[in-house]
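Missing here: one protein chain of the complex. Every other protein chain is in place.
The letters A, B and C name the chains in turn, as written, and every chain counts its residues from 1.
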Amino acid sequence: MLPENVSIAPAGVAEPLGWSPLQIAIRAYEDLAEGQYVNLGIGLPTMILAAAQRGSKEVIFHSENGILGLRDIHGEGERDPDLIDAGKNPVALVAGGSFFSHAESFAMIRGGHLDVAVLGAYEVTVAGHLANWSSEQARPSGIAPTSVPAVGGAVDLAANARSVFVLMKNVERGDGLRLTSESALPLTGRRCVTRVYANLGVFRPTGSAFLVEELADGVTRDYLVARFAANRVLVEFAN
Amino acid sequence: MLPENVSIAPAGVAEPLGWSPLQIAIRAYEDLAEGQYVNLGIGLPTMILAAAQRGSKEVIFHSENGILGLRDIHGEGERDPDLIDAGKNPVALVAGGSFFSHAESFAMIRGGHLDVAVLGAYEVTVAGHLANWSSEQARPSGIAPTSVPAVGGAVDLAANARSVFVLMKNVERGDGLRLTSESALPLTGRRCVTRVYANLGVFRPTGSAFLVEELADGVTRDYLVARFAANRVLVEFAN
Amino acid sequence: MIDKQWSSFADAVADVFPGARILVSGFGDAGLPFGLLHALATTGVSGLTVVSNNAGTGDDGIEELIRNRQVAKLICSYPRSVDPNWFEKRYLEGSIELELVPQGTLSERIRAGGAGIAAFYVRTGVGTDFAAGKETREFHGHDWLLEQAIVADFALVRAYRCDRWGNATYRKSARNFGPTMVAAAKVSIVEAEEIVPLGTLDPEEIVTPGIYVDRVVVDAA
Partner (left out) sequence: MIDKQWSSFADAVADVFPGARILVSGFGDAGLPFGLLHALATTGVSGLTVVSNNAGTGDDGIEELIRNRQVAKLICSYPRSVDPNWFEKRYLEGSIELELVPQGTLSERIRAGGAGIAAFYVRTGVGTDFAAGKETREFHGHDWLLEQAIVADFALVRAYRCDRWGNATYRKSARNFGPTMVAAAKVSIVEAEEIVPLGTLDPEEIVTPGIYVDRVVVDAA
C-alpha cells in the first residue's frame, strides 16, 4: 500500500528521495575497511574518491586501466591526460600507488585480489544478480540494434571480486523499481551483489528479498514497504 | 668401413676429434644473424657468449631466468650473485639489456619470439628429435630411480623457439654415437632440431639422415661415413 | 647495428594490407597511437579488423578509420563514448561488425596470443550472454569458460620512451594494453614520445623488451 501523501515522480523529473549521490558514496565508503583494495567502476562509484578525501582510512583504490592508489584530483593544478580513471576522468595518485598493464590489472581482478568492486547498476535482483551493461532486452534475431552495447570490465569484476557493492542513484524508475525480483536485462553476473547503496538506503539481496540494513534520511519504512509491495519485490528489515 | 689408422677412444678418455668446445661455439655463433634473439641453454651453449665477445654483430642473448642482453663477464671485477645465466654462472648485461620475471621470460619463449634456442643434447635423431634432459631410459614401474631427473626450460624451448641449434661436445660415445636413428631416451621435443654443431662438424637432421653441412678440421669424410655406417645412421653430404 | 627506428608514421604502416587484423593500444585517449592511426587512415586500406578497448571519441584515432569505412569488424569491450561517434552510426546502420568482449577477457586473450597459449579457462561471464557459444567446464566445483587467444597481423602501440632496439617504457595509465599487444602481433609498431640512446633506459624499468617490437617511430608533434 502506497501512502497517499507521497508523490511518485517519473524518473529524471524530480530529485530522487533520500540520499544524494555524494551521500550514497559517503555511506558506501563507511563500509570500506582500512587496508582494503577497492575497484571503482564508471559513474557514481568514482564519487567514492570524493568521499575518501574526507576520510583518514588507508583504503587503496584500483582502477581497471592499471592503477592502484588513485585519488580524487579535486581541482589541483595540472590534469594529466595519461592519468585517468575507468570513466576517463582525470585523477591523481597517492604515495604508494603504482601503474601496471591492463593484463596485470585484470589478472589482479580475476585472481580474486580485489576486496571490493564498486559498480553502478541498471537493476539488481533479490538473488543478487546484477544487470549493468546493457539497458536493452534481448532482441529477436534479425532485429537491428537501437543502441551500442558496451561492457567494459563489469563482467570481470562481478565474477571475480570478493564482494560487489552497487551504488544506485535512484531505486525508483517511474512506478517501477531498479531493485527487482527478476531482471529481463542481460546480466553482468549472477549472485554477485553483496550490498546496494542507494538513495533509499542500504539493501542486501538475500536470495528471496532485499534486507533493508538502513533507511536513508527522509525515507520511511512504510513508504518503502508500499513501494516494493506495489512492484511485488520482497523486503525485510534487519530490526 | 672404419679406416684402420683411426683409434676410437672411449668417451671421456681421449680428447674428442675435430673442433674444441670453443670452436664449436664460434662456429654456431657464425650462423647467428645481427638482430636475432637467441636463448642460451646450460653448458656448452653459454660458451657462445665467449664467441660473441670476439664478434661485432648485435645478437641479443636471452637467458630463461629473465634476461635479455646478457654477455660474457670475462674476468671483469665484481661478480653479482643476482646476475647469472641459466647455468647459474655470473654474467654481465649489455647496454639495452633488460630484466623481467620468469613468467614473462617463458611467455616470450612460448610465444615464439626467440629466433634461436641453443641447447645441449644427449642425443639427436635423424628426425630432429632432441633428448637432453634425462640420460636414464624409461624404467619399469616399481624400480627405484638411480639418478635425479631435471628438465629446466629445455622442453619449453624445443617446442616453441623458431629454430633450435644443438651444440655437442663429442658426437662419439665409445663405439656409439650421439647422433642416432632413434633415441631410447626420454625426448625433450620432436622434430625440433634445426642444426647440430659438434666436434665432428655441422649436421642437419633431414628426417631420414644427417646432412653434413661442414666437416670439422681434421675430420675426414671417410672417417665420418664409416663411423656413422657402423652405427647404422645415414649421413648425406651437401656437396 | 640494430636500428628499429622508422622515419615516418606513413612508412611504418605502409604494408598494412586489406583485411588485416590490428591491435590498437589505448584506454580512452590515454595510450592511443594517434599518429600511426592517422597515417593508417591516410592509406585508405580497408576491411580491417581492429582490436581495441574503445571505439574512440570525436573524429581522430580509431574513429577516423571507422568514419572512412576502413574497419569491417571491431573487437572491443567498451565502444560507447560521451561524444556521439562514428562507431555508433556505422554500427546502427549495420555496416560494422562488433564482437563485444569483457575487458579482462580481452586483455587476457591478447596476452595468451603473445604468450603461446591457445586458450584458457576463466570464470568471467559464466551464466551471462558472454558464455554463448563457449565451452563451459567444471574445475574445483565451479564452472569456467574457455576463451581463445587473439593474435594479429599488426600492433599499433603508443609508448613513452624507446631506444633503437625497441625497448619501451610507458606513462602512467597510458601503459594499459601496450605491453600486451606488442607481443601478440606479427609486426609491432610503436609510436614513441621520445627516442633515447641505447643504454639510457634502466634495465629494471623497461616494460617492453625490444624483442616484441619491430618498428619505432618518434612522434615529432
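Assume a residue touches a chain if its C-beta (ideal position, glycine included) is under 8 Å from a C-beta of that chain, and two chains touch if they have at least 3 such contacts.
These figures come from a predicted structure and were not determined experimentally.
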Inquiry  = Touch partners of the unshown chain, restricted to the chains that are shown, please.
reply    = A, B, C
Query = Looking at A:26, A:51 or A:68, which residue reaches the missing chain?
reply = A:68
Ask   = Of the residues B:95, B:155, B:211 or B:226, which one touches the chain left out of the display?
value = B:155
Key: Omitted-chain contact residue, chosen from A:19, A:99, A:165 or A:210   = A:99
Given B:50, B:84, B:209 or B:226, the one touching the chain that is not displayed = B:84
Note = Touch rule applied to chain C and the missing chain gives residues 108, 112, 115-124, 137, 139-140, 144, 148, 169-172, 202-205, 207
Task = Spell out, residue by residue, where the missing chain touches chain B.
result = 63-67, 80-84, 88, 93, 99-103, 105-107, 109-110, 138, 144-156, 159-160, 186-190
Key: Missing-partner contacts on chain A, residue numbers   = 34-35, 37, 58, 60, 62, 68-69, 93, 95-100, 107-114, 160
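Keep this in mind: only the chains that are shown with their structure count from here on.
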Inquiry  = Going by the touch rule set out above, what shape does the chain contact graph take here: line, ring, star, complete or other?
reply    = line
Ask   = Could you state the distance in Å from the CA-based centre of chain A to that of chain B?
value = 58
Query = Cα centroid separation between chain A and chain C, in whole Å?
reply = 29
Query = On chain C, where are the residues touching two or more other chains?
reply = 111
Inquiry  = Quick check on chain A: which residues sit in contact with 2+ other chains?
reply    = none
